[in-house]
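Moving on, here comes subunit A:
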Amino acid sequence: METSFAKDTGPAVVRAEHLGLTFPTGDGDVVALSDVNLTINKGDFVSFIGPSGCGKTTFLRTIADLEKPTSGTLTINGMSAEEARRARAYGYVFQAPALYPWRTIEKNIALPLEIMGYAPAQQAERIKRTMDLVNLSGFEKKYPWQLSGGMQQRASIARALAFDADLLLMDEPFGALDEIVRDHLNSELLKLWDRTQKTICFVTHSIPEAVYLSTKIVVMSPRPGRVTDVIESTLPRERPLDIRETPEFLAIAARVRDGLRAGHSYDGEHV
Partner candidate 1 sequence: MRSDLSSLQLYLALVAAGTGLAGLLAGLPTLGAAPLLTAFYALATLSLARLVMPWSLWLDLLLALLGAVALIASLPPGAAMPLHHWLALFSAWALAWLFVERLSAAIRRGRLPETGIGLIIPVLFGLALLVIWEVVTRGANVPPVLLPPPSAIWARLTAEVPLLWADFVQTFIKSVIPGYIIGCLAGLAVAIAVDRSPFLKAGVMPIGNFMSALPIIGIAPIMVMWFGFDWQSKAAVVVAMTFFPMLVNTVAGLNAASAIERDLMTTYAASYWQTLMKLRLPAAGPFIFNALKINSTLALIGAIVAEFFGTPVVGMGFRISTGVGRLAIDLVWAEIAVAAVAGSAFYAGVALVERAVTFWHPSVRGGRA
Partner candidate 2 sequence: LDALTLQLKWVTQAQFAGYLVAESKGFYDEENLDITILPGGPNIAPEQVIAGGGADIIVTWMAAGMAARESGVPLVNIAQPFKRSGLMMICPTETGITEVADFPGHTLGVWFFGNEYPFFAWMNKEGIPTDGSAGGVTVLQQSFDIQPMIQGQADCISVMTYNEYGQALDAGYGPENLTIFNYTEMGNDLLEDGLYVMEDSLDDPAKVDAYTRFVKASMKGWQYALENPEEAAQIVVDMDDTGAATLEHQLYMVGEVSKLVDADDPALNMETYDRTVQALLDQSIIKATPEGAYTTVVTDALK
């Protein structure tokens, strides 16, 4: 496999210009996104990182046409967000597992396949493959409430990976997983990305994870939610796990940490 740089990837998949989104609430408006300008190209792996409440989820939801921006423009593959959604352009892993309690785990994973009309044999094959991938084999017939938190989250990841979408939106998918599984899934995800040329938007709180995975890291900051830094990764596309000890890696991580720290109003207070 060839080593390539992130910026060499294809045409714009997501293009946000002066994007803003304000939630009206009982005691005043909350500006969740303000003047966000961002272009995500085909094949990019973009991580979003930022303090909690800075609008990461909101931005992903806007791309997914689950929230309507209150200002600015947003295009997905040149289409409007709604058209893109109708074209089933993306798969979404929510911050919460959102499994249906009346379906077993395997049936939950089958859900998008049923909806998108996959043949039964293909469904079975994909369920098996993705359940193996997230190491949930043996729990096919369990109901969501019979699984631990991390297992539920893995089931929801499997569900989003079971069908073929060119754009993957993942909101803290590995938040509730231990380091080993996380490492494992990180490298699986990278392989998948490399193999399928998917575009991935990935929210995480782990700086190493962001640096390890991404071609582009978007640092956000709250009140109002905005993009404060966009860091293009200089790491090669091929990334063994031990790349995390290289100086290049550490340099990028430091830059991200600085960006993140700048977004925190209170660093050093309350000590």
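To be clear about the criterion, a contact is a pair of C-beta atoms (placed from the backbone, for glycine too) under 8 Å apart; a residue touches a chain by one contact, two chains touch by 3 or more; residues count from 1.
Inclusion criterion for the candidates: all candidates are chains of the complex that A comes from, given by their letters.
Note that the structure is predicted; figures quoted are calculated from it, not measured.
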| field | Direct contact with subunit A in this complex, candidates 1 or 2 | value | 1
| message | Taking the touch rule as given, give the residues of subunit A at its contact with candidate 1 in the complex, in rising order. | response | 61, 64-66, 85-88, 90-92, 94, 96, 98, 100-102, 111-112, 114-116, 143, 145
